[in-house]
Each structure stands twice: as structure tokens, then as C-alpha cells.
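Reading through the C-alpha cells given below for one structure.
Shown here: the complex without one of its protein chains, the others still in place.
Up next is subunit A:
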Amino acid sequence: MRTVLRVENLEKFYKTKGSITKAVNHINFEVEEGEYIGIMGASGSGKTTLLNCISTIDHVTAGHIYINGADVTEMKEKTLAKFRREELGFIFQDFNLLDTLTGRDNIALALSIVGEKPKVIDRKVNTIASALGVQEIIDKYPYEMSGGQRQRIACARAIVTKPSLILADEPTGALDSKSAGMFLETLGMMNTKMQATILMVTHDAFTASHCKRILFVKDGKIFSELVRGADTRKEFFDRIMQVVSLLGGDKSHAV
């Protein structure tokens, strides 16, 4: 298996009046091709900062991040743009679809930014839409869709360019439990059927229980790691809950 992501001694500090907050403090881990990895932690644990650094949205204080062997911490803005469009796919908590565009155009835009030929764009959009079951809603505008529908359009947009790594930031945070369930099935399908490598940040144990491996972050450091192995989702969820209670997490998130 090829290593898609390698994080080495990553540090991210914030300076506020007189004190330094170590949001990410010496984190090391690797993600291999085809993995579906979750990062869990309470709010303020540094998990979103970690994701922002990996996704090139934020700059690191020290350390290195290699995606497909390339060090993104050394890249300039222009190369970063090229890198983002070719190697990364994004799914956000608040969807971040462009509301001036229909679902179809939102997906197509990702392809035109990569420079795909106009002829194949339509075909690719249709293929991915039927794979994710969003053909019915694809010609609506984002404000005409439900949260779950929007998030699945965002999935389609993230995977249509066949990126090396899909990054999801609290993707179920704004969804009700039914939509969240449907969305997570879609994400799981993308991982198993379409061989997408997914890194997801969440604080929700139910969401996390869909992953194959979970890293727990506390105070900017990796606290422990769980691998699903042959467990059913329910068994894995119970194991996650044990770690969460150890972390002093909030049990009310357990669905």
C-alpha cells in the first residue's frame, strides 16, 4: 500500500496576548491509500487546526506534511492552488457550495478548474451523480436542497476530480441523524467502491464509528488509536465510547 499522507512533527502555535496556545503539538501519523481514517477529539483539542494544516488552508508553525510524497508546507500559494485542485477534495460542515450555481454546475466547476475538457465534463458529472444517487436533485440550486442533499452534492464535487485524499471537516455537524446516516453510507461507499482515501474530523462517536481507523486527539497531541478490524459498526462504536469516556468526553453525543 502506498502512503498518501505523512504528518511529521507537526506543530501549530497561536500567539495571543502574552501567552502561546499550542493547538497542535508534535503530531505524527501516516495514512495509506484506500484508508478511511477518523480524527476524534473534544472541541478545542486541535483536531480542526490539524485538518486545516493538512488541507493547506492554514500554515504550520513547524513540521512537515507530505501528501503523495510532496511537502505541502514548503509550497508557494500558486503551487498550492495547483496542488489543491489535483490532489485534494473537500467536504465541510456547512457544505460550502456556491449558491449562485446549481448542483450540477457546482460539481462541474471542480472539473473545469482542473482543466477537464468540456466534452467529458458532462459525462463525468452524470456518472458521479448516479453513483452517489443525486441525479434527482442535481439541477436544483443549493438553497432548494435539504442539508443532506447539499452534503451529498459536496461529496460528488469532492470525489469527481479523483483526488488522492478527501478531507471532511465535521461533515455531519449540520445534519439530522437520518441525513447523517445516509451521508455516511455515501461516504463509506466512496471508500469501498471507489477506493477514495478519506480523512474525517469529527467529535461525534456515531459518525466516527463508520471509519476504519480512529486517532484520538487531546490537547494537541495524539492520545490513542483504534482500528476497527473485523468489528461490526456497533462493536466499534462501543469501543470508541470507552475511549471517549476516558478522554472525559461528552456522552450525550452517543447516538
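Here are a few things to note about the model shown:
Note that in this section a residue touches a chain if its C-beta (ideal position, glycine included) is under 8 Å from a C-beta of that chain, and two chains touch if they have at least 3 such contacts; residues count from 1.
Keep in mind that, in the parts below, contacts and distances are computed from a predicted model.
Missing chain, UniProt name from the options "Thiolase domain-containing protein", "sulfate adenylyltransferase", "ABC transporter permease" or "AAA family ATPase": "ABC transporter permease". When the omitted chain is restored, the residue from A:I20, A:I113 or A:V227 that touches it is A:I113. Not every partner is drawn; the one left out touches subunit A at residues 52, 55-58, 77-78, 81-86, 88, 90, 96-101, 105, 109-110, 112-115, 118, 157.
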